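A short worksheet on the structure shown next.
Left out: one protein chain. Kept in place: all the others.
The chains carry the letters A and B, assigned in the order they are written, with residues numbered from 1 in each.
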């Protein structure tokens, strides 16, 4: 299926760090004269397949392709039509990625859908957001903005603020910051802290320890340490809001604050006794520490940044949106082979070690495409993250799950996790089950200690 | 925000009369060979942002931009997406009018939304219909059709027929006719008369007195004056329909009849005992007076013009729709700086005299954007139309409201409208309130006679 040598952007990890920096330089060239590049992709067609609405992302890609001289076909909100008739995503991208279009941008509600699209389409696929999983071009644009505004990425002090728990944008950005060795300061809304697995991955994969500040007591901070702390003004009088001191990491000045939208759908409306959250305003940024800070936001913004701040030169969120166009021009021109990069692509993400499910071990993420429409045609695949005890990551959505039994594929025999004889089984011969029933159904004998 | 020198088309008043006539001549050139102008806007991107559906207007603009050689990105019905997530129109146009697009056409359900879009976007904004407020390109196309069909505008005798009460198209056209010194004859459906404020503005601003004819008694007209009167055939036998004589203005021949759709949603369906209205047919046009009349309609048509009339050479409504493309080509090429006009732009609509609300005086038009999403970020602004008694017009939606109190800004003192000492307060120092409570809340003392 997948054409040899074809590059997709399913995850930000599909691009090497050097490649990313090269793309930034190409984006700069495009940006200098947005209207001067209509020869680059003349005759090329982009298809934007949006099975979930996203005006901003869709329009940004379409504008980028038009500015490159190509054409656009679109399914603006694919709820209807072929999908309603029961067509699989795999079929849709094979058709549209046939003679119809030369590159696809896909947004789809199921985690892992972008990988499916990339595997089945003959043409390059860009992930425009797959469920709660990844949204890599948002991250590319965020990093490009930081890089342009500050001239570098390494060693920057970046505050991530707001809903750090549910925002896939924040998680992807955090990994990218870690990869480029920026420092991360987290200031979550109460109850919206960064998940442990994200912090763990930052530590393990990039050696980054995110420094945590919290929205604390306003009086304290004003009294004690107004110069070393940032505070957020509350949007309601009874709200209190501030950063406490950044104790673990000495920070003289903040390079950027990345603010995110409170996901209202997650915690109920104000009327129902829900929380209101502080709003970032000019007053929040009076400390010397913020003299030169760039305020970023992925947009759309609701109430989390005061409209008055828009006029402040430190507010760069509209510029950040603008940068999305040249960045996406560079990305598409690259994936279409119209510009070449000197840097080497990243090593394959271990596809050789992928383990296809045998015996019924499946992902348990309800939003994963292998549990959704993929049931009809996808074979679950896992990556073995650890062996003692075994940890398997779904290749599609990344969700990690521990099997209950491990076995020997060559002997049709298995046992509960931890059984000593397993150590002697070669990695390639191992097989995993979620339950004894699965093992039996697959024709395996189960060691008695399991019972 | 607004780029210096940028031109928008929020209201038909944003174009000078000489500019309009120059645009007509450019439209003529475009029209002669629609396919010969793809060099004019090469590399330019139009974004059509339609927060309310309107196929015809949207497609007309998109076709015009494609014929000029540019590209198009579109939000065909913006109910979903960013707006659903709570984004303001101001944010949307700042993003889309950033790197995404070079010119915007916005249709939005709230009155005054086009002004908001024009103020916040960096690129030219064209009002594609803002609530019940304005739809200036429809008026431009109507006037262009009249001008082409009759060779001039001044002194034309134009009948406005149908729903003259609720149709913003009719109101805008009436003002434009007045501005170009055409004569207006109104023939409303019963209960759908032209509003007094429209007639008043026609008289005051342009010195035009609209002549009124009415749908009267069929026998009378047939018996007395079949040559001097037009009549409409009723679509149901029990309906009676005719024009009575045009008594106040001597009219030998009618240059054009502009027919509008009965707004069914306003008066209930026929089944519920609602009215049926007469239909314009060939029989309606047999009088010598109509020998050369042009029948116009903004479309879509429902039943108000008989389908048989389509073949009559006097029916020009499909040509009128066609003219929309070259007219919009000329408009966009002008706003994008691709063609220059010799005429001077109109004087600014008195922005210097705009009065920002102080103390809580607000617009009371429920459809006004200042009462809708604009509450979050717009400061109400008013234009002082009159002083004795004071009349304030909302800068966004045009609705006029009379304040209850007038005060002196420099002395924090106010009084009921009509208090004699107000006359001595300089215009720039005056302040207005809707109620005593507002004045007190704003820290003003209120003269006792108010109580």
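In this section, contacts are C-beta pairs under 8 Å (C-beta built on N, C-alpha and C of every residue); 3 or more make two chains touch, one makes a residue touch a chain.
Worth saying up front: this structure is predicted, and the values here are computed from it rather than measured.
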Listed residues B:63, B:281 or B:435, member touching the removed chain: B:63
Interface with the unshown chain - residue positions in subunit A: 42-45, 47, 71, 73, 75-76, 78, 80-87, 90-92, 94-96, 98-101, 376-377
Positions on subunit B where the hidden chain makes contact: 31, 34-36, 38, 53-56, 59-60, 62-63, 66-67, 72, 76-77, 261, 264, 299-303, 307, 318-319, 321-326
